[in-house]
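All protein chains but one are shown in place.
Which chain is which? They are A and B, in the order written, and residues in each are numbered from 1.
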Amino acid sequence: MTDTSARHAILERIQNATRSDQNVYAALPRDYVQRGSLDARGRQELMMERLREYGANVVECPAGDVQATIAHQLRLSGRHVFVVPPDLPGDWLVDGFSWKVDNHLSYEEIEQCEGVVTGASAGIADSGTIVLHHKETEGRRVISLLPDFHLCILGASQIVETLPEYFARCPEPPSLATLISGPSATADIEMTRIKGVHGPRFLSVIIARENG
Amino acid sequence: MRASLFITCYNDTLFPETGRAVVRILERLGVEIDFLPAQTCCGQMHANTGFRAEAFSQAKRFVQLYRDTECVVIPSTSCVAMIRDQYSGLFEELGNEDLRKHFAALLPRVYELSEFLTDKLNVEDVGAYFPHRVTYHASCHGLRGLHVGDRPFRLLSKVRGLELVPLANLERCCGFGGTFSVKNAEVSTAMLEAKLGDLLATGAEYCTALDNSCLMHLGGALHRQNRKLETIHLAGILASTKEQPDGATT
Partner (left out) sequence: MSAPIMDPRIAPPFPAAALPILQNAQLRKNVAHATDVIQAKRNFLVSEKRDWQQLRTAAAAIRAHSLANLGTYLEQFEGRCTAAGGTVHWARDAAEARSIIIAILREENATEVIKIKTMTSAEIQLNPALEAAGIHAIETDLAELILQLGEDEGSHIVVPALHVNRRQVREIFARRMDLPELADDPEALTAAARAYLRRKFLSVPTAISGANFLIAENGSVAIVESEGNGRMCLTLPRTLITLAGIEKVVPRFQDLEVLLQVLARSATGERMNPYTSLWSGVTPGDGPQRFHVVLLDNGRSEILGRKVERQTLQCIRCAACLNTCPVYRQTGGHAYGSPYAGPIGAILTPQLEHMQHGQSLPYASSLCGACYEVCPVKINIPEVLIELRAQVVNQERAQAARWFDPMFLGMKAANFAFAGAGRFRIAQKLGRLGLRFFTGKDGWIHRLPSIGGRWTISRDLRAFPDQSFREWWSARETDRSKETK
């Protein structure tokens, strides 16, 4: 339902207001820091430090040990029923837990799950940010939103240092993205920061090192 | 070195001692100072209250008066900020290209007092003596408009006998703001109270600043509340010597 007369009127007003303006996008000043200066190990350590600052739990392991580490972290969580995206690597669905694959699960079914396990699209070390593009190993947005516990497996090579580096790595803008920089929080009551208003209150990250 | 003093309308009328102090300091430093009696006001009060048409004529007057002066010294950061920030825009709006050109030529020769001493005369020790506990208040125009930075501190550090105590929340406005002080008198007073709290906590005998406008507001409240803390323009401190310790108040 569009009102074309309003559209026309507004665009005409805008045109009249900006008639004499021409400045070129490519010429905009971008003297801010684009690339970081840390090496891979440095990036990873910064990522872990920032995650911990936010109260997230984080461990690292060689890529070959991912399954065992997943099992260990899930046991530590004290939870049993987990929702996962349909395209999560099969061998990440370790034994000893109940796995609900998200094939159009209802919200009620997702609510029954105690946690969610996903991969990620990127990590931004500067701010300890996990980026989900909700593609294969991440699943649709609701499954990483409703459960109270989120285990995220991030490859060490997916970690960049600065925010501009993340943007530089995207071949094209994602149609969906969620950038997570710690559990949800509010400071609305007397500026006292309380974790976990909505969304998962517990974030656990496994950084898998491809080079061991 | 010759310099022309622009005393400012309010200093001329309410704080002539500041003008006398400036004359004393500069003559002591060997500057030949003159005073053009045709001067009145820089136009700031009108421009900042929204009376821009009235400010035009005052700005014109200033530029025409000082066109051929070697340099102009002004003991008020807010007036210098007016000249630096707003005159160009005023002349552009007036569409007077001649005035704009004359102003552009004049601008580099306009100095606030502390700038004149440290930048033009390259001096920090002006031979002053002021054996008192002093705290410095950073007027907003000096702080953010002119970026006077540490100039006043460098000058104060060379004053013999002076003990400088730092002021908490230095960068927070005292609440004067020109006509704001009367148009929003209650809010101005609340800001003033907060500033007074910080001032009194220093235990200083004197509060100094580069602007008598702030000092009039602070000093007016200090007097109302019968406080021991006095206010004095930086020029008054710098003008004081062992031989003449009165800060040019007489």
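In this section, a residue touches a chain if its C-beta (ideal position, glycine included) is under 8 Å from a C-beta of that chain, and two chains touch if they have at least 3 such contacts.
Just so we're clear, the structure is a prediction, and the values are computed from it rather than from any experiment.
Looking at A:57, A:112, A:157 or A:178, the residue that reaches the missing chain in the full complex is A:178. Looking at B:52, B:84, B:109 or B:133, the residue that reaches the missing chain in the full complex is B:52.
Within the entire complex, the positions of chain B that touch the omitted partner chain are 7, 9, 11-14, 16-20, 23, 35, 37-41, 43, 45-52, 54, 57-58, 61, 85-86, 140-141, 143-145, 171-173, 175-192, 194, 216-217, 219-221, 223-224.
Contact between chain A and the unshown chain involves residues 1-3, 6-7, 9-11, 13-18, 21-23, 25, 28-33, 50, 54, 104, 107, 111, 124, 126-129, 134, 140-142, 145, 163-164, 166-168, 170, 172-192, 194, 196-199.
In the analysis below, only the chains that are shown with their structure count from here on.
A separation of 54 Å divides the Cα centre of chain A from that of chain B.
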